[in-house]
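For this view, one protein chain was removed and the others were kept in their places.
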Amino acid sequence: MSYLARRLALFVITLLLITVVTFLITLVLPGDVATMILGTRSDPATLAALREKLGLNQALIVQYGHWMGRALSGDLGVSLIFKEPIALLLGQKIAASTLLVVMSLIFALAAAVPLGVWSAVHRDRWQDTVGSGIALAGISLPDFFWGIVLILFVARWLDWLPASGYASPVENLPLALKYALLPSITLALSLMAHLTRMTRSAMLEVLGQDFVRVCRAKGLAWGAVIFRHALRNAVMPVLTVAGLQLGYLFGSIIVVESLFNFTGMGWLTYQALLNRDMPLVQATVLVIAAVVMMTNLVIDIVYTVLDPRVRLS
Amino acid sequence: MKRREFLQTSGLLMGGLAVGGLPGPAAAEDAPRRGGTLIWGHSETTQNLDIHQTGTASTLRLLQNVHDTIVTVDHSFKVLPNVAESFDVSQDLLTYTFRLRPGVKFHTGAAVTSADVVYSFERVKDPKTGAVNFDVFKDVAGIEAPDPGTVIVKMKQPFAPFLARLAELGAGAILPKDSGDIQGKAPVGCGPFKFVSREFGNKVELTGFADYWQGAPYLDGVLSHEVTEETVRLTGLQTGQFHLINDIPMDRVAKVKQDPKLQVLSWFPLCWDFLNFNHAKKPFDDPRVRKALDLMVDKDALMQGALWGQGVVTGSPSFPTSASYDANIKPRKQDFEAAAALLKEAGFGPGQLQFTFKVTTNYPYHVQAAQIMQAWFEQGGVKATTQQLTWADWLSQCWVHRDFEVTMMNFFTLWEPDFLYYTLWNSTGAFNYRNIKDSTIDDLTEKARRSTDPAGRAAIYKQVQQRIQDETHDVILWFRNGTVGARQNVGGLDRLVHPNGSNLMFRNVWLKA
Partner (left out) sequence: MRAILSPKGIIGGALVTVFALVAILAPYAIPANQATRINILARLHPPSAAHWLGTDQLGRELVWRVLLGAHTSLVIAVSAVVLSILIGLPIGVLAGYYRGWTDHALMRLVETLLSFPALLLALTISAVLGPSERNTILAIGIAFSPYLARIVRAETLRVIALPFIEAARSQGASDSRIVRLHVLPNIMAPLTVQATISVAFAILAEAGLSFLGLGTQPPTPSWGLMIQASRDYLDIAPWTALVPGVAIAVTVLGLNMLGDVLRDALDPTMAVEG
């Protein structure tokens, strides 16, 4: 288990590094939350008074120390501009974004696995061209443009779904799902494209292996071979990539959530940055980075458990 | 937009100036009806809900309905009694006596007393509060409460705008004693609606306050959905998701007006905009250069281009219904030859003047305006490079550090003339981010501030405006219209907008059956 212990230690070190880099960024970012609160109503005296009150006059390193100390004891503090406890904000917004990300993952897998298998089985024929073509198109569209196209067609012209908005999954799940549908489809597109390509190549590799040939030689039906044997072996790398892409998804939500007015983690992070609300910036960036690394860690652990060779290498 | 529509839009503008407001086609006034919750599609995210600590127009727009001020103003900005049923101002402007109206209650059920007023005023005055309107109380020597119904404010020196500034929520709102700590999350006051809850970034719920001193509002409550994307907000109104939205997309106002299911309220000014030069950077210290750039801008075309006709070009930044507004100051007409001559005099041939034009993406129409002006500057042989800045960057670079050459900005609700002219154009003014140093303006604004004669003050401010125009300290561009769109079943729209042109008063509104 020393492998896992080492991974965990690295995880903690990287998280610390992230807070340091975030701190450095806040150090060089011009402006502060006091100017944002006062806007064009700020004069030097009011600004100075507010900075004093918010503790912005202390050296940044001291502010960072305070933040870090409190954060380690589980207190993330209060958002300077919104006056809401950060822990509460994070709780609400993580739930919303998790719903979004999980939905996109489901959509992406549901489309990518059949498409990838279909392409692989019909390698180099028209079906493969179509499948690979869809996948290529998927990674070639910027998600904000694809989101705009969806708003245009599905919400405006067909009037099937709300163009944007947000409802709490805890309060009203059906409505929350409805609001999450378009943004999650938007997020799913490029993920679907990556997973289709991954499924195709994993399937091709498996289909070329001896045991598949043996199965066929033994007279097993081609469909049974594909689904019962080949796919089972191909699914592991696909899930790995899906997991790794979770992190990528958490990065993309910043733009997509803003586009759809979906007030989740990405939106919150963007608001925190735009308002120079440093405690909130620290907290949101830390959470996003932690989620990204945690998924990587979990995948590694699952791999270690399933595949003992990893531990040796 | 087709040319015909374009002309129609411009036609609609005329005639709004005198009233300062154009009620929509809600003229068929049914009798007000009680009951119902109004669903409002609000254009912005509300921030800190503490009325003393928040300066953003969006949050004030909401809190207008939760709080009430000690005095208020009418549309001509005459100060009127409000929570104080009467007030006396001594001749020397050094003593203000407020007598509180009996029977005014807070949402907590407690009566409003002089102790609450003293607490509220002291809280704004205390630098530790970080109050936005901190400066209003800077000449105050002491605040006393001789009995539960009387408050006396003593000044160190006359500060003419004091009483009028107390009509602003951020300075004059009355909070229950010792409620400061909870105001940021759960504001409580003596206004017509009680705050119920907020789901951050998403919605705010208000419920009618039955014991409001002017009588319970018609509405049972107001549910505000925060929808920042403007086309989405409009779609929500059109599909019936919202009863009312503020800020109709400017290019869509004409179209929405034709929708039989909807009514449009438009008024001006919501705010006014101006083009700025940094007087501390060469060559913008030279009035000839500033005037030359002014001469390259066709204000009417710019307003049509950037605001889609939803504004009124002006040369005076004074609130149009206020005494100091001067309709005689006319914006300069576009004249490239005169501009070239001035530039040549100042030592710049064609192509020799170059500068960076900073605009903030916080106001997308500023980005449009900058691009249009840039094209004219180019035509006039001047090369401008645009930089789009986020709001935080604009505030930090242009406002606080005064690091810019040319920029533009707008202001909401600076209807108090001292607040407007002293802070923006006096060389020591708090908002003088353009580094303007003009001793004539300094003398005039200082004189007006200490003057006890209202008519004399207005005359002085007209001189100030003329000076700004003559020296082209800034280029005043326009008053921008405010708009509210509503379903036909919303009544009382014509009394929705506060005299300050920005806040919305939902207690005057009802839902028809």
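Details
Residue numbering begins at 1 within each chain, and the chains themselves are lettered A and B in the order written.
The rule is short, and it goes like this: a residue touches a chain if its C-beta (ideal position, glycine included) is under 8 Å from a C-beta of that chain, and two chains touch if they have at least 3 such contacts.
Note that the structure is predicted; figures quoted are calculated from it, not measured.
Annotation: of A:A71, A:L177, A:L220 or A:V241, A:V241 touches the absent chain (contact as defined above). Within the complete assembly, B:A370 is the residue of B:A370, B:V406 or B:L420 that touches the hidden chain.
Between the chain not shown and the residues B:Q388, B:S427, B:Q463 or B:Q488, the one that touches is B:Q388.
For chain A, the residues in touch with the chain missing from this view are 10, 13-14, 17-18, 21-22, 25, 28-31, 136-137, 139-142, 144-145, 148-149, 151-152, 156, 194, 197-198, 200-201, 241, 247, 250-251, 254-255, 269-270, 273, 281, 285, 288-289, 292-293.
Mapped onto chain B, the footprint of the missing chain covers residues 1, 3, 6, 229-231, 235, 249, 251-252, 301, 304-305, 361, 364, 367-368, 370-372, 374-375, 378, 385-390, 392-393.
Assume only the chains that are shown with their structure count from here on.
Centroids of chain A and chain B (each the mean of its C-alpha atoms) stand 40 Å apart. Only residues 45, 47-50, 53-56, 127-135, 138, 184-185, 199-202, 225, 227-229, 231-232, 235-236, 239, 241, 390-393, 395-397, 399-401, 409, 411, 423, 430-431 of chain B touch chain A when the two sit together in their complex.
Contacts from chain A toward chain B in the complex involve residues 30-32, 34-47, 49-50, 52-54, 81-84, 89, 92, 155-156, 159, 162-166, 168, 261, 263, 267-268, 271, 274-276.
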